[in-house]
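The complex is shown incomplete by one protein chain, all other protein chains being positioned as in the whole.
Entry: chain A
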Amino acid sequence: MAELTTTKLNAESHLLLDQPLLRLPHEVARRNFKTVQKHVERERDVVLSSLKSTANASLTGQDPEQSIASLDTMISRMQGLKRKMESLHDQEKKLHQQSRKRIQHLTDLYEIPSLADVKYDDWSKIRLNRLMVDYLLRCGYGESAKALAKEKDIEDLVDLDVFVQCHAVEESLRRRSTTECLAWCVEHRPMLKKIESNLEFELRLQQYIELRRNEKVIEAKQHAQKFIIPQIDIRQPDTSRAAGIMAYSPTTRAEPYKTMYSQSRWNSLADLFVKTHHELFSLPPRPLLHIALSAGLSALKTPSCHSKYASSTANASSSTTTVCPICSTELNELARKLPYAHHTKSNVENDPVVLPNGRLYGRDRLFEMSAKVGLADGFVKDPTTSELFNNGEIRKVYIS
C-alpha cells in the first residue's frame, strides 16, 4: 500500500529539534578547556619568570636556603595548578559521558524504521520528557525539572546545571543586584567580546544610574570615568545619555532619562542576560517545547475542534471515538490561537445515511453499534447525542 510508505521514519530530517542536545555539552566542554588554558598560561608565566630570577640570584651568590624557599613556592603553585586541572578533567569526563549518551540516544532513532514502530513511541516519549525538562528549566522551575529528570532517568540527556546557574544570575538581576552577572561577564569575557555583546556595558550603565539615583554624584563620576567614557566611540548614543542623566533627577518626565531611571530596566537587563547566555551556549532563544507544540497543534487541529456544534470527537459520551487530543481540555485553549493545516483528505464512510437530527453516519457502523448497545430491532441510536430513532427515519445520502 502506498500510504504505508508515509510512515517511514526519516531520522535525518527528524533531528531538527535535537541540535542543542549535542551542542550544549560541547560548548561547556570548550569553555572548560579554555579555563584550563588560562590557568596553564598564567602559571607558566609566573613560574618561568620566578625560576629565572631565582637562577639569576643564585648566580650572584644568593643563599641556597633562599633558592629552596622560592622553589617550594613554585612547587606549591604547580600543585595548585594540577589540582585545578584535575577537577576540570573530572568535569570534562562528565561532559564526555553526557555527550556519548546523547549521541547514542540519537543513533537509536536511526535504527527505527517506521513511525508506527513501538520503539518510536518509546523514543518519542523520552523526547517529550526532555522537552518538558528544558521548558521547566527555562521557566525557572528547577526543582520540578530535577524531579522529572530523575524519575525518568534522563539526567544525562538534559542540562540541569547550566540552566540552574543561568536562572540564578537572572534572578539576581531581577532582585536588582549586578554582582553575580558582572562576575559571570568576567568569566566569559573573551566569548562575549567575540559576539560583540553589550551586556557588560549595560550593567555598568545600570550601576551608574543607581549611583545617580542615590545622589552619589562623585562616585557616579568616578564610575563613569572608569567604565563608561572608555566606551565612548563604540557605544553612542548611550554614553551621551549617561552624561546627560547627571542633569536630571530620578523623578524627571523627560525622555530618554525617564526610561533610563525606570525600574523595569532591571527586567530588560535580566532578559538581555538570558538572551546573551543562550547565544553563548548555542541554546535556542525559545523553549523547544513551544516549537514542537505549535507545529503539532497546527498539524492536528481541524476546523471542527473549536466549532460550537458538538462534534463526535469532542464528546465523552460519544461512542464513535475517543476524545480527540485537541478537543481534550489540556490543549484546547492553546490550539485555539493557532492556524490549522490544510486537510485535503477527509474520511467519509462509504455508505452514509442521515438521521433526522441532521447527523451523518456510516450505515453499517451505525447498525452495528446500535446492536452492540442492546437496542431492540428497528431502532438506532445517535452515538454522539444518544438520541433514539426509528429505522424508517433514516435516509440515505449521496455525495455529489
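Here is the rule we use: contacts are C-beta pairs under 8 Å (C-beta built on N, C-alpha and C of every residue); 3 or more make two chains touch, one makes a residue touch a chain; residues count from 1.
By our rule, contacts and distances are computed from a predicted model.
Chosen from "Trafficking protein particle complex subunit", "Ubiquinone biosynthesis monooxygenase COQ6, mitochondrial", "CTLH domain-containing protein" or "quinol--cytochrome-c reductase", the protein name that UniProt gives for the omitted chain reads "CTLH domain-containing protein". Interface note for the absent chain: among A:Lys193, A:Lys226 or A:Arg286, the touching residue is A:Arg286. The hidden chain makes contact, of the residues A:Glu86, A:Glu187, A:Asp271 or A:Asp364, with A:Glu86. Residues 3, 6-7, 10, 13-17, 19-20, 22-23, 26, 29-30, 33, 36-37, 40, 44, 47-48, 51-52, 54-55, 58-59, 62, 64-65, 67-68, 71-72, 74-75, 78-79, 81-82, 85-86, 88-89, 92-93, 96, 99-100, 103, 106-107, 110, 115-116, 124-125, 127-128, 131-132, 135-136, 139-144, 147-148, 151, 284-286, 289-300, 316-319, 322-331, 333-334, 337-345, 347, 369, 372-374, 383, 386 are the ones on chain A that touch the missing chain.
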